[in-house]
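Data block below; observations after.
With one protein chain held back, the other chains of the complex are shown just where they sit.
== chain A ==
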């Protein structure tokens, strides 16, 4: 008789099971849940504003200098310019990197952050000024751009730069035919679509929306946006709480409120 198809009993399944039979993701989250967020403001004393931001195992430090006089030659006479530098520590991932900034991905992320905050910062308040944002990724477990945006937002608040609203980012991955909010490095691969969305939580406007790889149709794009917005709102609650706590602490230290 003919050689039968290969349906052997040997051999384990390949790859990861991204969603378990009980509906849990590889790290035990549900598909709508974002990772645990910890953050603090004013971590660096020499910077005008700074923030340390942790989203699961992705850790980011952001520092803001400015508004200050332009360091370079270019400036605008009626508004401030925003500059951003995005770097990743060589020890951030499991495999040690050769470069720490200036590669294509870092440059792209820097431009995204810069454009995004140009839209939110009230630039006309600071003519002939420059605002520098430095973001360094200390540990990378997926979603560095999300962490960079959120950290930069906190650092800008810490620096007292006038902004029209918060900016909160959240990404959405697509594994095993389901959307997952805030994918970690296991869940985000180069072969899968990933949507990174930044919104202003109060007005609900979209500041930036990036899609890596393609989604099948419009309907799935809509639902990806919903996941991202819901995730961003979860993150926003943490950020707002942290900012309020920090502000209250400041007021308290000056004896302006009694805590």
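The definition used in the following text is that a residue touches a chain if its C-beta (ideal position, glycine included) is under 8 Å from a C-beta of that chain, and two chains touch if they have at least 3 such contacts; residues count from 1.
The working rule: contacts and distances are computed from a predicted model.
A.B. asks: For the chain that's not shown, choose its UniProt protein name out of "M-phase phosphoprotein 6", "Ribosomal RNA-processing protein 44", "Geranylgeranyl transferase type-2 subunit alpha" or "Signal peptidase complex catalytic subunit SEC11".
C.D. replies: Per the UniProt record, the undisplayed chain of the complex is "Ribosomal RNA-processing protein 44".
A.B. asks: Which of these touches the unseen chain: A:184, A:208 or A:229?
C.D. replies: Selected residue, touching the omitted chain: A:184.
A.B. asks: Which chain A residues touch the hidden chain?
C.D. replies: Touching the missing chain: residues 1-14, 17, 19-24, 26-31, 35-36, 56-57, 94-95, 139, 141, 184, 186, 193, 214-217.
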